[in-house]
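Here's the structure, in structure tokens; my notes come after.
Only a single protein chain was left out; the remaining protein chains are all shown in position.
To keep things simple, chains are lettered A and B as they appear, and every chain counts its residues starting from 1.
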Amino acid sequence: MKNNRFIVLAGLLAIVAVVYYFATNVDQVDEEDAKMKVAFVYLTNPGDHGWTYAHEVGRLQVQEHFGDKVETSYVENVPEGPDATRVIRELAQNGNDMIFTTSFGYMEPTLKVAKEFPNIKFDHITGYMRAENMATGNIRFYEGRYVQGVVAGLTTKSNKIGYVAAFPIPEVIQGINSFAQGLKSVNKDATISVVWANTWYDPVKEGDAAKVLIAEGADVLAQHTDSPSMLQTAEKAGVHGFGQSSDMHEFAPSAQLFASVNNWGPYYIAQIEKAMDGSWTTGEGPDHWAGNTWKGLSDDFLVLSDFKNMPSSVAKAAQDARDGIADGSINIFSGPMMDNEGNQILASGEVLDDAGLWAMNYYVDGVIGKIPN
Amino acid sequence: MFYLVPRNEIPLSFRITIPIISVVLTIICGFFIFSVLGYEPDKALYHFFISPLSRVDKIADLFVKACPLMIIGTGLVLCFRANIWNIGAEGQLIMGAIFAGALALYFPNTQSIWLLPFMAILAFLGGAFWALIPALLKIKLRTNEILVTLMLTYVASLFLDWLVRGPWRSPTSFGFPLTAYYPDVGLISKIYFPGIGYISQLHWGVIMAILICLFCWFTMEKTIFGFQFKLIGDSPKALRFSGFNESNTTLSIFIISGGLAGLAGMIEVSANIGQLQPNISFGYGFTAIIVAFLARLNPAAVIISALLIALIEVGGDSAQIALAIPKVVTGVFKGILLFFLLAGETLTKYEIKYNFNLQSKTND
Partner (left out) sequence: MIDALILTILMTSVPLILAATGELVVERSGVLNLGLEGMMLMGAVSAFALTYTSGSLLVGLLAGVISGCLTAAIFGFFVLGLATNQVATGLALTIFGTGLSGLIGSDFVGKAVTGLPILFPESFSNIPFIGVFFALDIIAYLSVLIVFIVWIFLFKTKYGLILRASGISHTSSHSLGYKVLTVRWCAVLFGGMMAGLAGAYLPLMLTPHWSEGMTSGRGWIALALVVFASWMPSRIIYGAVLFGAITIMQLAGQARGWTIPPQFLSSLPYIATIFVLVLISSRGSAKYLAPSDLTRPFIASK
């Protein structure tokens, strides 16, 4: 009986040895290509029709823009943690010149690998840490939500707006507050009820949250989660809603008013072009907002899909709001601004800077309830 | 119709060949799956099974990935041998990480080298505490441990979620669900090889995992303590005759397996992540069940089986990077491998007899 174990071990070791022999004799990845190789790391399957899908659209735009000059690839379903470190490193080893990591949770892994490969350019989406060869990029998602607020305020009859949100992080809170500012600019009586789904992506739960909000009387819904299921629910219940990340018109032809579409293509194309001509930089160093690319409607990083299911007067108001944000005549967070507990955040004439945006931990006036924790 | 007859003795050749045949059959299945999906099967299999072995640093990555699987798998081998179905190692892992994390976060500025050992002890206690609940319920009330351990896994993971989003969230994380970083003395360092430097992420936790496996193997095979563990599974009556207390044995098995899972959680966080976040485990506790089975319930073989499962996981990423094969194929592979292994288990335990006369089948 004792011998058996050793035979098993020996057998397996022999297999490993044989495999290893062949492995080391197989030719390595072909070296030095004239093409620039760019890789993307995705959190989910690009078919989610939300966050990752928008990045995939951006990748395809890159491919179309550069044609033969750039070769792109992606890795999907990469969990945020040690696995991400391994995957990013493997991409670096496989001869990629530039790697985009498209979820907040890749921040530490990207930083780790960036330090190991100083000659490769890393670009992390939505994070706040940078390095010599690691840049960050983000979209001013909240700008689109102001326009949503305007449309919601002019569309609602019950004056109750439902908002399905993922997690109480600044990006999401910015969106809720921006929506509220837009809402209040046209309708002083409407209020926003927020439901935290505590997930970015759980279609059934998002649908449940939407049903609950409709049951509570909401007739316009907004979402900061990724699946189209809130809009599908709205469609069935005969209320209205806004699409997230990509145009979700097909899922809710008569419910979607419009969608804020994350348009990563221009950012990716610009960064790759800079990498090609040598002007790619990451700002002054880590932990400064200065080195961050953060743009919105004015640079087409965020685009709005066609205004539908609304009278032309509302569409016009929406267009005006959009243009106002883009040309700077509307400043979303400008004083006087109160939080929903009656404290003054901004005095008349003051505006919120980027640092203030990232420190948001309050609801502005018009939002019901408290931020959890 | 075929039916099963228990074997009196398990043939030597079976013990050796079954795991190997299972792996080979899985690979053959993979060949067909890739052909059907329209990938070149030879290339796909190369990236799945061979490319992760093609360089030293990639092999180091395998060990890093296998590290928690080895530690948890060893604990589960003890359980399963004793016929105790602890399938909540995932939850015990999380509790271990939380206990260790509490210490690290309570002393953010400490320089003491004692932090890490105490974190390890707390992690063991945390995992053991979480395993103690089903253990006591099983002993005192004969409650089914499969269900309790499974339920507690979800409770633990929600508890961690609440901690990192609420009370333990770092004030400097811009509201993102992350705790503060552990102090440097609370991290497990990478192994420095003189003249070579670091090899990928290979860290001291891996060495510890291998030592734990070997220690458990030694205890199981060579000591009276291990003998008692085997007896409780094979024949509880004999255990009582030989003077051991069944309850105490059950209790210690739960404590050891839960504690080891907790330790794995602490090592994973301290070596690879450096802070707590909502997800720290990615199903290691469940995957370790496959590892324990693949090792045919032998703690020493756990080392190899954990590496093999790590190979499939890592290979899944490699195949995706190289050939854009969807990640879900990894799950299909793991499932098929486990199916073959389980079927192999049957072949070693039973003889399969054929009988075309259905009448005589059920009669004596």
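The rule we apply is simple: a residue touches a chain if its C-beta (ideal position, glycine included) is under 8 Å from a C-beta of that chain, and two chains touch if they have at least 3 such contacts.
Everything numeric here is computed off the predicted structure, so don't read it as measured data.
Undergrad: For a quick check of understanding: of B:A102, B:L147 or B:L214, which residue touches the chain that isn't displayed?
TA: B:L147
Undergrad: Tell me which residue among A:K35, A:K211, A:K274 or A:K308 touches the hidden chain in the full complex.
TA: Touching the chain that is not displayed is residue A:K211.
Undergrad: Of the residues A:K69, A:K115, A:K316 or A:K370, which one touches the chain left out of the display?
TA: Looking across A:K69, A:K115, A:K316 or A:K370, the contact with the absent chain belongs to A:K370.
Undergrad: Looking at A:S229, A:S260 or A:N309, which residue reaches the missing chain?
TA: Candidates A:S229, A:S260 or A:N309; residue touching the omitted chain: A:S229.
Undergrad: What residues on subunit A make contact with the chain left out of this view?
TA: Against the left-out chain, subunit A lists 44-45, 47-49, 53, 162, 193-199, 201-209, 211-217, 227-229, 232-233, 236, 250-251, 368-370, 372-373.
Undergrad: Please give every residue of subunit B in contact with the chain that is not shown.
TA: 2-6, 37, 85, 87, 137, 141-144, 146-148, 150-152, 154-155, 158-159, 161-162, 165-166, 286, 289-290, 293, 326, 328-336, 338-339, 342-343, 345-346, 349-350, 361-362, 364
Operating definition for what follows: only the chains that are shown with their structure count from here on.
Undergrad: How many Å are there between the centre of subunit A and the centre of subunit B, using C-alpha atoms for each centre?
TA: Computed value for the inter-centroid distance: 34 Å.
Undergrad: Report the residues of subunit B in contact with subunit A in the complex, numbered from low to high.
TA: For this pair, the touching residues of subunit B are 12, 15-16, 19-20, 46, 49-51, 53-54, 58, 61, 64-65, 161, 165-167, 169, 174-177, 200-201, 268, 272-274, 277, 279-280, 282, 298, 300-301, 304, 313-314, 317-318, 320-322, 324, 326-328.
Undergrad: Flag every residue of subunit A that touches subunit B in the complex, lowest number first.
TA: Result: residues 4-5, 7-9, 11-12, 15-16, 19-20, 22-24, 26, 28, 39, 45, 73-83, 85-87, 89-91, 94, 104-105, 108, 128, 167-170, 173, 198, 358, 361, 372-373 of subunit A touch subunit B.
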